[in-house]
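Excluded from the complex is one protein chain; the other protein chains are retained at their positions.
Right after this comes subunit A.
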Amino acid sequence: MMSSSFNIFRVGISVVIMCIFYKSAVDSLSELSPQKYFSTLQPGKASLAYFCQADSPRTSIFLEELNEAITPLQDYGISVAKVNCVKEETSRYCGKEEDLMKAYLFSALLFNEVKYITTLEDLQNIENALKGKANIAFSYVRAIGTPEHRAVMEAAFVYGTTYQFVLTTETALLESIGNEDIENAHLYFFHCKQVLDLTLQCRRTLMEQPLTTLNIHQFIKTMEAPLLTEVTEDPQQVSTVHLQLGLPLVFIVSQQATYEADRRTAEWVAWRLLGKAGVLLLLRDSLEVDIPQHSNVIFRRAEEGVPVEFLVLDDIDSLISHVESNVHIEEIQEDEDEDTKSPNMDVQDDEVAETVYRDRKRPLPLELTVELTEETFNTTVVASDSIVLFYAGWQAVSMAFLQSYIDLAIKLKGTSTMLLTRVNCADWSDLCTKQNVTEFPVVKMYKEGKNPVSYVGMLGTEDLLKFIQLRISCPVNITSVQEAEEYLSGELYKDLISYSSVSVLGLFSPNMTTAKEDFTEAGNYLKGYAITGIYSEEDVLILSDKYAATLPALLLSRHKEGKIESIPLANSHAQDIIQIITNALLETFPEITVENLPIYLRLQKPLLILFSDGSINPQYKKAILMLVKEKHLDSLTPCWLNLKNTPVGRGILQSYFDTMPPLPLLVVVNLHSGGQVFAFPSDQAITEQNLLLWLKKLEAGLENHITILPAQEWKPPLPAYDFLSMMDAAASQHPTRKDPECTKEMDVQENDKKQHEDKSAIIKEPIETLRIKHWNRSNWFKEGEKSFRHDNKEL
């Protein structure tokens, strides 16, 4: 029985793991919604509930096993149920923290197995009742639901029939049995079984390692092992459970003459080293192996192949300290391991700052741009058309953009009339303030000493290049019908068409002064982003008739598609015109890229994205364009994503699907309300009919989402140094320290507000301290990042 319990224990653990990773499709389990499950709970009756997420498409070995276990469990009065947690379910049992889930699972099972007590009297009663009968595992945890609590409950699951498990969260109780360290969880083993005299106390052994499942297991195994074993074999050959548990062995060398005394000594040592090492009594007389004459103790480490040490020790204390110092080394190593796992606040987690820092030693060809100073600035920007980058040498984002800027300078080298300049605001602070630059980086275009135009596009080479190329004075004044036609066909500004696929022409009668002004204002605003022209000659009617436009009007020429459409402009103010043109720049079925996504997100509609590995199949495109034409996609923003151009799309797919799905793949992402993601069934062909049918089902709510995008706020990735506590700690050594009462009260209120998942935190300190000190467990992004790192390692 004893030897097999370890295996049982392992099964127990793996069951738990599977609970989290696998999903049930087993019908014979009664399947319930969380609400239903809780309503069917009967007081005082144990039930085993399995909470699962519905979206994992896998079947589970675990559930099969569980299924088989239903009947035997029912014999014990335990009912089994499966509870379906949809992702958005907020019940705490469905929470993300699988460790909590486990704790609940086990507490449901073991409610009667583990006695929860609150007073010393309770403990004494249990102790008295069990003297001569069974041993007790008494543990103190700071709160229910902590990882330590979980570990204890898991141990109780395995050892609950052998030992009486007793649990408390009362600090007073812990203190009354002489332990002041209320911050940490503790486990005591009460050796009550061998106590036959009821007036005697049970011996207690305190487990010194942190309460983890493995440590408790190891500790209990050593408690089970015989206190003292007598051996007559070669110490190198002896094997006990201690070695398997990684604990050293201590042989007390004895001989017949002093046997009685040696045995007493050995027992004494064994008690002292209980849980730390195995103690054996070795009889020198009956031993064939040679033992050095004077050595009285043999020390054998758990590691294989390490020769035994023969020691000469004068007293028990030096023996104990020798063993403990050796065990201690291992503990330190463990601690170091833990340190590397716990967050290091000094490690840069800002990708921009880190990449710029790593790149700091690479010399940039800065000479391609002109560095301006307070003295040279004014003369330079007046003398020539200039682009000025205002940056700060110490600021990472600025410095990252400076690289793009230099790349632009390389591209434009010798081809542009535009002077590329830069001002380091770390040096020329006053100049930047005078130019109204208070944030970095900022790009401004100074033309003929005119009012500078601020660049508000993406901070990258391509977009800035486009801005510079499209800087022609907008709107362009078109003077003849023929010129207008050339303008619309793209002939007039051939070289600019690659930067703007749409040319805008405003048509006005010569007397429409206000309308013209509004259009000019809009054109000016869009300078650098769109090509606009204006035509208001007497013969404007020739154009308006040709393109069926009512004056005032806009003609939009889409060069890619070779289409020209007209939009009436009656009573449109500059802002409206800007809006009209901006919308016109949007494509009906664009390839979504890192650069253009924000424009399409502004439409605030769910995205219909076709993920494609390479360019899009024309048939799919046709199908979707047809749907657009028939106005079936008005409530969506249809687009496609080319994984070749936008590899980060793979990251997106990975977060939607656990494994990379086959491509092409169509999804609807409801970004702005609810965050559900729906996938078009991969076994269906992407045709107009199938799509339409699927969209109808979607609309009717008949489709299940494959995932819901997390809605968490972005929390601090890591805690900060809590200097206030450090200062308090230093000050508290002086008796005169003042601690305003009001602060405490305020903090208590904070606690109430902030009690979220972190149940492990017993609130003794102001919440601010806690929040800053403890690594925020709810921080999902950091963990996401860990998994990133993990992935990278495996690459």
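What we mean here is this: contacts are C-beta pairs under 8 Å (C-beta built on N, C-alpha and C of every residue); 3 or more make two chains touch, one makes a residue touch a chain; residues count from 1.
Criterion: contacts and distances are computed from a predicted model.
Novice: Pick from "Large ribosomal subunit protein uL11m", "Response regulatory domain-containing protein", "FAD-dependent oxidoreductase domain-containing protein 2 isoform X1" or "Nucleoporin 43" the UniProt protein name of the chain that isn't shown here.
Specialist: "FAD-dependent oxidoreductase domain-containing protein 2 isoform X1"
Novice: Identify the residue among A:Leu313, A:Leu459 or A:Leu692 that touches the chain left out of the display.
Specialist: Reading the full complex, the residue touching the unseen chain is A:Leu459.
Novice: From the list A:Ala143, A:Leu368 or A:Val397, pick the residue that touches the absent chain.
Specialist: Of the listed residues, the one touching the omitted chain is A:Val397.
Novice: Any idea which of A:Thr373, A:Thr550 or A:Asn583 touches the chain not displayed?
Specialist: A:Thr373
Novice: Among A:Val195, A:Val356 or A:Met445, which one touches the chain that has been omitted from the display?
Specialist: Within the whole complex, the residue contacting the unshown chain is A:Val356.
Novice: Touching residues of subunit A against the unshown chain: what are they?
Specialist: Considering the whole complex, subunit A reaches the absent chain at 13, 16-17, 20-21, 57-59, 96, 98-99, 345-346, 348-359, 362, 373-374, 392-397, 400-401, 403-404, 407, 426-430, 438-440, 456-463, 594-595, 597-599, 601, 607, 609, 613, 646-656, 658-663, 669, 671, 675, 682, 709-724, 726-727, 738, 740, 743, 768, 771-772, 780-781, 783-792, 794-795.
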